[in-house]
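== subunit A ==
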Amino acid sequence: MPVNYYIFLAIALFSIGIVGVLTRRNAIIIFMCIELMLNAVNLMLVAFSKMHHAKALAADAATTVGTDGQLFVFFIMVVAAAEVSVGLAIIVMMYRNIHSVDVNFLNRLKH
Partner candidate 1 sequence: MVPVLLILIPLVTGLVTFFFKDGRTAKSWALFSALATLVVSVLGLTVLKETKYLQFNREWLSALNSSFAVQLDGMGQLLCLLNAVAYPLVILSAWKNDYKNQNNFYALMLLAQAGMMGVFLATDALLFYFCWELALIPMYFLCSQWGGEKRIPVTFKFFIYTFVGSLLMLIGILYLQAHTKDHSFSWQSFIDLRLPANKQQWIFWLFFVAFAIKMPVFPLHTWQPDTYEQAPTATTMILSGVMVKMGLFGILRWLFPVMPFASFQWADFITPLSLCGAIYASLIAIRQDDLKRLVAYSSIAHIGLMCAAAFAQNESGFQGLMIQMFNHGINIIGLWIVVEITERQFGTRKISELGGIAQKAPVLAAFLVIIALANIALPLTNAFPGEFLMFNGIFSSVTVYHVWFTVMAGLSIIFGAIYTLNMIRKVFYGETIELTRAANDISMSEKLALGVIVLIIFVLGVYPQLMLNETAATASAVNEKFDFVRQTLLEQKK
Partner candidate 2 sequence: MGVTQILFWFLSVMAVFSALMVITSKNPVYSVLWLIATFFAISGHYILFNAQFLAIVNIIVYAGAIMVLFLFVIMLMNLNRETEPQKNRWLKMAGAAAGGCLLLVLVAALKDTDMKQQQALINKGNIGLIKILGKELFTTYVVPFEISSVLFLSAMIGAVVIGKKE
Partner candidate 3 sequence: MSVRLTNRSVEVNRKPMTFLESIYLWNILKGMGITISHLFKKKATINYPEQKRSFSKVFRGLHVLNRDAEGRENCTACGLCAVACPAEAITMEAAERLPGEEHLYREEKYAAKYEINMLRCIFCGLCEEACPKDAIYLSQTFAPANYGRKGFIYKKEDLLIPHPVNEKEAYEKALGNKAAKNSYTKTNNSPFGDRVWE
């Protein structure tokens, strides 16, 4: 497949994530949209990794070029997991106190 397709697909997903972040008010859904963005990045990284691999493969059949991209994806997943645990803890803490996860309630600091 031309890598272009994957770039566009990933960007589309990424943009959908951003739109979600901008349009939703539920903190959890915003967070989910962020996860969606990360996944778009992952997809793109894998596509690029395979692209670079294909390029290097032409020269050297035993090449391992491209593994770094996939490992980066792995690290992103790892970090995302850590982030989720903390993030949800924070959201739950918030919910415990104000019984809402509406980000529009986040305006106490404005006063």
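We adopt the following convention: contacts are C-beta pairs under 8 Å (C-beta built on N, C-alpha and C of every residue); 3 or more make two chains touch, one makes a residue touch a chain; residues count from 1.
These made the cut because all candidates are chains of the complex that A comes from, given by their letters.
Remember, predicted model here, so these are calculated numbers, not experimental data.
S.K.: Name the candidate, out of 1, 2 or 3, that touches subunit A somewhere in the complex.
M.R.: Here, the candidate touching subunit A is 2.
S.K.: Help me check something: in the complex, which residues belonging to subunit A touch candidate 2?
M.R.: Of all residues in subunit A, those touching candidate 2 are 1-9, 11-13, 15-26, 28-29, 31-33, 35-36, 39, 42-43, 46-51, 53-55, 57, 64-68, 70-71, 73-75, 77-86, 88-93, 95, 100-102, 104.
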